[in-house]
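The structure under discussion is supplied below as structure tokens; questions concerning it will follow.
Every protein chain but one is kept in place in this view of the complex.
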């Protein structure tokens, strides 16, 4: 579909949906969905298993787990402990946390722009242990600590003058973690998914994903260490909203006509706008707790 | 036009444009435009002079001055001193600052939500003088102070449990200013105007205007003191974007069909979303300086 | 004692201690202490019952409850629920919350200076209900709401140009609550008490108390409505630290000599300094949760 290549989503799940819509079968892509009625959590695992599948989907081979929970965007005294547990559970499946005991969590994004601040907030809330173990050894605390956790919010290029990937590469080379977990705010296609969806992937972070623009990815190939990407969509491109609203109507019109019409309609200045829920500022703070608790759980072996 | 009643703009200027579009002549409404080519500032004065005009425009009789400056959204070392001067100049025309020497500036909006934080930021940047004059008299400083300036950011109803208008009413009754200036973030219809437009009006603030929802206005009728409203559009309703994008296409279709289509297309959840430029967080901070400097100039007689 | 009049504490408990030290009996002042060993909470109730007692203590007749909990300054997942419960319990003793159902909570202090930001933070964390009950009635939520809670952080005089008491007076006159609860950051004499002590009093807030300078108090006499003051000491005057450290040594010297010496030693510039724990920024945030939870409990009848 011509539109889908222009309109951006960071959710693999949404990429599969555009194929489903057009009734295209997709070789090299497996989709499994599970629904937990009691807790109202839908989990979809998308596996891209071949190079063809990767090409069609516009993202590399690997696992993409999407946890959708409509309640997630509502405030909750426990910061949605049930979602934190889901995150911890999937993380333990994707990586062997018994063997990979030294973890660097990278909070991508711009702390000064709320819709992009999820990553830095997660790092803020994380319990760091690497320096404690280095100082006092593994039995330094009441509970035995299992993981050496470190974290960094490297900022964005306009703030630092450096590619985020350069900073992370330098820190990885110097501190040699077994695993990097990169947390980022994402763009979705559907506003229903904003602040209600967590995507976990073992393919890392790729150029162009995230609310800000990463020009070089954080991948195992680049960093020479396994990279997990965790993200939550906090924005939809304004152009996407308009595009999707009109597509329905335009199905009846000719293909060529549609393209020209869309280009005329979706004014270029729409591309620097984004659509967010009015309460995005508060919600991003809550969500960051949910994710960091998930990481804290996974690392402490609870 | 059926759409215009559903789609929201806080700019009187945009309300006149929807009439211009439909070639309707509008009695009781005068529009005068001036363009300063050198500084690229367009100033439009809309005067609503009759009850009919007020009804057609959906806002009360009075003066609405709109200053449009494309550069305004860009960062500037001087915080756009030329716009501050424009604001001061128009303020002095709308009110007799020689006679009305005691001014309460009310910063409306929610400090925790950036797109709604313009008002509180302006109050933050303002030079308060009322308490100094009460303590030391008019000649307490090197320069003679001309105005007794006080300011308040009352917060929003969800934060205080009170109507903003109740708080302002109480403070006005207790401190008896000659003039209230209420500053607020607005919603526009055109994304071109976001963060680039300042509206000044002698009609105060009305229910439903502003990014947040004011249920009771701040008007001379209610507060028993003259009220100037100053606002900058920082958001466009997502529904407006979609509506405007489709209207063009739908001009050819039947009226009835259009309405049904729009209701179907513009999903109800769009109404809790808004569209903002990606750099709204930084821009609102800059803009608040420009406005507060304008007020500081007007009050110090520079 | 000459020193005590110059050296400031906002804790009635500390005022009694300076008398205890000098073995003076204090008529018109009753002190009762209770210690809960299990939870390590010491509660002291100071009752000033006569005009002479008030004069000697330098504060008005009434009840002053001090809750000291060494653990309070440490971070806690539950935000010290046991202290919140203590606060709620004492509040219910001081006022008849069954009869006084409309409450205005005033968060005094300057949000921009952490050591002074306790009050604004408490108001931020409070569940406001007044506007909900006005809109939907008492049975609008699942649980019956018992109190009409509203709240305001009026800022400080340098920020508003108005006495804080003027703003509160205006809002009280307009919204007519049955009870005002004013929350403020205090100055203590002993650094041991910083961030570990909550004082609750039915005498309101008096000029000169609090970290900032209130020039007019918030009292029942002034506002014509009952006023409860709740405070936590977050700073010690630097001059106090030096004074107390030296007093011990100087006991052996002559009174006159001591006074001159102190005036020489305690440089005037010390008076604009304060002493805070290095972690005051984080601690004030935690403490505000503990207090607002106490208020939330008291108002919801839990």
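In order of appearance the chains are A, B and C, and numbering begins at 1 in each one.
Rule of thumb we're sticking to: a residue touches a chain if its C-beta (ideal position, glycine included) is under 8 Å from a C-beta of that chain, and two chains touch if they have at least 3 such contacts.
This is a predicted model, so every value here is computed, not measured.
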Touched by the hidden chain, which of the shown chains?
A, C
Contacting the left-out chain in the complete assembly, out of C:55, C:176 or C:192:
C:192
Return the single residue from C:20, C:74 or C:273 that touches the missing chain.
C:273
For the chain that got dropped from the picture, name the residues of subunit A it touches.
123-124, 128-132, 148-155, 157-163, 166-167, 169-175
Missing-chain contacts on subunit C, rising order, are 112-114, 191-192, 236, 238, 241-242, 245-246, 248-249, 261, 265-267, 269-270, 272-279, 281-282
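In the analysis below, only the chains that are shown with their structure count from here on.
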Quick check on subunit A against subunit B: do more than half of the interface residue numbers occur in both copies, making it same, or fewer, making it different?
same
Starting from the mean Cα coordinates of subunit A and subunit C, work out the distance between those two points in Å.
45
Per the C-alpha means, the centres of subunit B and subunit C lie apart by a whole-Å value of 39
How big is the gap, in whole Å, between where the Cα atoms of subunit A centre and where those of subunit B centre?
37
Numbers and ranges of subunit C residues touching at least 2 other chains:
none
